[in-house]
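Let's turn to chain A:
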Amino acid sequence: MSAPAVELKAVTKSFGRTEIIRGVDLSIPRGERHAIIGPNGAGKTTLFNLISGRFPVSSGTIAVNGRSTAGLAPQEINRLGLSRSFQITSIFPRMTVFENIRCGLLWSQGYRYSFWHLLGGQKKLNDAADALLERLKLGDRRNLPAGLLSYAEQRALEIGITIAGGAEIILLDEPTAGMSNSETDAAVELIRSVSEGKTLLMVEHDMSVVFGLADRITVLVYGEVIASDVPAAIRGNAAVQEAYLGTVAA
Partner candidate 1 sequence: MSLVRRHWVWLLALVVLLAFPFLFFDWSKGRHSGFVLTLMSEIGVMAIFALSYNMLMGQAGLLSFGHAVLLGLGAYCAAHVVNLVKAGTIWLPTELVPLAGGLGGMFFGFVLGWLVTRQRATAFAMITMGLGELVSAAALMFMGFFGGEGGISIDRVMDTSLFGVAYTSPWQVYCLVLAWAFIAAMLMRLQTQTPLGRIANATRDNFERAQFVGYDPRIVRLLQFTLSGFFAGIAGGLYVLIYEIVTFDTVSAAKSANALLAVYIGGAGGFFGPILGTIVVVLLQSGVSLLSNAWLLYVGVLFIVMVMYAPGGLIGLIFMHVPIWRIGRLRELLLPYARAFPPALMVMLGFVLLVELLSFTTIGAAQGKKFAIGGNVIDTTAPLPWLIALAALVLGALWIRREARGFRERWDALIEDAKRQGVVS
Partner candidate 2 sequence: MRIRIWISMLLGLLLAVGGGAPGWAQQTIKVAYTDPLSGPFAQVGDANLKQMQYIIDFINSKGGALGKKFELVPFDNKSQPSDALIALKSATDQNMPFIMQCSGSNIAAALIEGVNKHNDRNPDNRIIYLNCGAVAPELTNEQCSFWHFRFDLHAAMKAEVMVRALPKTTTKVYLINQDYLFGQSVQREVRNFLGKVRPDVQIVGDELIPLGKIKDFSPYITKIKASGAQALMTGNWGPDMNLLIKAGVDAGADLSYYTFYAHLAGGPTAIGAGGENRVFSVMPFSENVAPEIGNAEADAFIKGFRDKHKFEFTSAGFRTIFEYLQAAVNKAGAVDATKIAFAMEGMSRKDFLGFDTTMRKDDHQLIGEYFVGAFKKGVKYDAENTGLGWATAATILAKDIDQPNSCKMKRPKI
Partner candidate 3 sequence: MEVFVVSLLNGLVYGMLLFMLASGLTLILSMMGVLNFAHASAYMLGAYFAYTISQYIGFWPALVIAPLLCGLVGAAIEMWGLRRVHRNGHIAELLFTFGLALIIEKAVQMTWGLLPVPYRVPALLDFPLFSIYGTHFPAYRAFMLLISALMFGAIWLGLTRTRIGLVIQAALTHPDMASALGHNVPRVFTLVFAAGTALAGLAGVIGGNYQVTEPAMAFTMGPIVFVVVVFGGLGSLLGCFIASILMGLIQTFAVVFDVSLADLLARFGFIVTKDTPFAEVLTVTLPRVGALLPFLMMVLILVFRPRGLMGTRDT
């Protein structure tokens, strides 16, 4: 049995005197689609920021594929095979859609900081980028500056950049936030297809998305995990009902 994809042990995080994450233990095995839910301010996005290295932890350890991420910069964690998206769309607005995707591909294709390859001639790379664009249904937007895309298209592009590098572990932060129903359905299909065979960790508010996609669900309330189980069990968990779902159901 190999190490879990992501493993958190007694992780805490404080900003000033406020403790946002209060001792989280979490283990996500490879290949699992895992969702984190919880009320606003529970610390879900902070947890993502800790895992992806955007913030350092205050105490505790995080391991990605069995390797501790302590002291690693975001890009180094990314190179361990972990890639994330952002709740607030984070793309490269002045570059074309195609360039956005290609930037997501560059590192994993081994180009690193090369200034001796001309990108125009890298057929394999460009084909891969175009193929991904088709998958994202952004093919006809290829040469538009990304900043001019519609919101839903930008969200799709965001996911595209996240998965382009072929990361084993994908963190999606509210991928469907602010989308219409039909857009959400399309997004769910997209996420399902791109996360095939990979580890997926997502924060999501839309319960239909969560229960439709996740293999397992963790409920985070005030910086603590109150439950972590398969969807059916979470649905029946009284504590969760009370703390979170109850308010939704009511």
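Quick note on selection: all candidates are chains of the complex that A comes from, given by their letters.
To be clear about the criterion, a contact is a pair of C-beta atoms (placed from the backbone, for glycine too) under 8 Å apart; a residue touches a chain by one contact, two chains touch by 3 or more; residues count from 1.
What you see is a predicted model; the values in this text were computed from it and never measured.
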Revision key, fill the gap. Out of 1, 2 or 3, the chain that touches chain A in this complex is option 1
Revision key, fill the gap. So, in the complex, the side of chain A touching candidate 1 is made of residues 52, 54, 73-75, 78-79, 83-84, 86, 90-95, 99, 102-104, 106-108, 111-120, 144, 148, 161-162, 164-165
